[in-house]
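These notes concern the structure reproduced below.
Note that one protein chain of the assembly has been removed; the remaining protein chains are unaltered in position.
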Amino acid sequence: MEKIKKVGVRLAGMVRSSMQLRMGLIFFALVLLVVIFAPSLAPFDPYDLGDDLLVPPGTNGHWLGTTNMGQDVLSMIIYGSRASLAIGIVSALISGVIGTLLGAFAGFYGGKVDKVVSEIINIFLMIPTFFLILIIVALFGSSMINVMLVIGLTSWPSNARMMRVQAMSIKERTFVKSAISMGETKRQVLFKYIIPNGLFPIIANTTMGVAKAILTEASLSFLGLGDPNVISWGQMIYEGKQYLATGWWMSTFAGLFIMLIVMIFYMIGDGLNFALNPKMKKI
Amino acid sequence: MKKYLLKRIVTAFGIVLFVILLNYVIIRLAPGDPVRIMAGFDNPSQELMDALTKKYGLDQPLYVQFWRYITTLFKGDMGDSYLYNQPVSSLIFERVGASLLLSGVSAVLAVLIGSTLGLYAGRHHGKALDRTFSGVAYMLNAMPSFWLGIMLILIFASTLKWLPTQGMVNIRKGYTGWAYVVDVLQHMVLPCATLVAVQIPTYFRITKSSVMQVMAEEFVTTFRVTGMSERKIFNKYVLKNALLPIVTVFGINLAYVISGSTLIEIVFSWPGVGVLMYRSISMRDYNLLMGVYLLISISVAFMMIVVDLIYAWLDPRIRYD
Partner (left out) sequence: MKILEIQDLCVTYIAGEKRIKAVDHVSFAIDEGDSLGIVGESGSGKSTMAMAMLRLLDPRYTEITGAANYRGENLLTVDPRRLSELRWKDIAVVFQKSMNSLSPVHRIGEQFEDIYRVHEPKASKKEIRERVEKLFAMVNLAPRVYNLYPHELSGGMLQRTSIALSLLFHPKILIMDEATTALDVVTQGQILSEIKKLEKSIAVTRMMITHDLSVVATSCQKIIVLYAGQLMEFGYVRDVLANPRHPYTEGLVRSFPSLHGKKEELLSIPGSLPDLSNPPQGCIFAPRCPYATDQCRAHRPEPRHIDDLHVAACWRVKGGIQDA
């Protein structure tokens, strides 16, 4: 409890110190509201195939036009926020948890464990992750769960590398040494001191990870590897591409919203980083 | 130096092996019969299945199978594509050139433009132009690259009708000589612009922060206090020091030179490896897909080593042992 409170106090301090972080969080809250209240916000049922086929924005109450199938683009975008956000957040969380645990483990225990983990991290950083994700999704199927899992399972190395460095420096600090000499077990030290104290840069990196995962999902959808049963912004761009000449609105708006949501996460991530090292700004 | 080189080559080799292993594991674990995946489609004939079983030793123990798989690969045999009815390796090599041309040119333009803007912004930090550049870079960095490509098509091709949008040459005209070159260049403008635009933010940011960091270094103060002109300090000393991170990023991008343009190739139907991959995905030609993936991974591992060597040559602080 005490630990959580401390982390909370520190986060509050960060929010105060960075305007960017504040703005990012406000926008994020807005997006969350859209995600939660999608059914009441959307003017139409996004799965409903209406009679207005490919009408331009502003026709018959279709603010952003309709698709070739007669679906309302605005409603699709509102519902699509769910897929983007879910995939982004879940896969970034998977990657954050794996990265934190492996990195902390390697950095704290050192020796052979560290050597093996570092080598795995290095290899992963040198292989083209996007194509690995692509291959796996192509062969294993493109359900949303698969996409989340694969992105999460392939993007942890940057988190692990960060956490490893953190753990290596934190374990030399006095409070950790005294905890060890007071007889706390290694596992207790790892979870009580090393991870909570090294977590902040990982949180910032994971926020950036959400943005990257959203972009990855969009790219997969664009390659036809999105979940066919879910409306996603990437898929909207993919489908709109064929109707570019007659229905530019299909691709354009979906892309704009991807850009916006990615920027929100960049803002939060950059803001966190800034709050962590205000020195960067001074130079 | 030799030892360093050797160590890097061993690492690259290890990564290639790892990628192959990963590839193999994916094939084995994927739902469905591996013979079907290796055949490339769902209903291979009994003869083909028997041939593949024999070729890859699929009736043998796992380690024999893996060994067969590796040795076959190292012979340059990546199997056949059922879609094109050709060996995968020759299909890929036919298309590598187009990909290299597009992403090579874009990579060079991006590093030139991005780092020039970054140099300016780092030197004039906080001024109006710096803020404008930074804002634009932020937005470009958040865009899906393929969407930007689509938007460029919408503006410059569909609406303004200035440039062609599809392919690399106008086949119907059958140009030769200079006309052919001009034709290719025209077809390249939009995909190239897209690739450059999405790569600029990385160079811009890294250059800007690198310049700012170097400018805050003690040695800049030393040179200032010797009375050296700001211009000389910047052009000679800050520049070379700030260059190193740019080289790293450029190198990493070069490593992806075959694969970095995949999505953009698809948007513009540029006849490179990307389009090949796209077709293999949509037609479920797994053999072809795996081949493209292997080739990409190997080229990335290889280029990473080249980058390391260039870096070692540029930065005297890196020790070779």
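All chains are identified by letter, namely A and B, in their written order; residue positions are counted from 1 within each chain.
Keep this in mind: a residue touches a chain if its C-beta (ideal position, glycine included) is under 8 Å from a C-beta of that chain, and two chains touch if they have at least 3 such contacts.
Everything numeric here is computed off the predicted structure, so don't read it as measured data.
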(request) Please provide the labels of all shown chains that the missing chain touches. (result) B
(message) Among B:K54, B:H124, B:K173 or B:R224, which one touches the chain that has been omitted from the display?
(response) B:R224
(request) Out of B:K3, B:K161, B:R231 or B:R317, point to the residue that touches the absent chain in the complete complex. (result) B:R317
(message) With the missing chain put back, one of B:R28, B:R131 or B:K236 would touch it. Which one?
(response) B:K236
(request) Can you list, in ascending order, the chain B residues touching the missing chain? (result) 217-219, 221-229, 232, 236-237, 240-241, 244, 314-317
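The rule is simple: only the chains that are shown with their structure count from here on.
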(message) Roughly how far is chain A from chain B, centre to centre by C-alpha average, rounded to an integer in Å?
(response) 23
(request) Under the touch definition given earlier, write down the residues of chain B that touch chain A in their complex. (result) 11, 14-15, 18-19, 22-23, 26-27, 29-31, 37, 138-139, 141-144, 146-148, 150-151, 153-154, 158, 209, 212-213, 215-216, 256, 259, 263, 266-267, 278, 281-282, 284, 286, 289-290, 292-293, 296-297, 300-301, 304
(request) Sort out for me which residues of chain A touch chain B in the complex. (result) 122-123, 126-128, 131-132, 134-136, 138-141, 211, 215, 218-219, 222-225, 234, 237, 240-241, 244-245, 248, 251-252, 254-255, 258-260, 262-263, 266, 280, 283
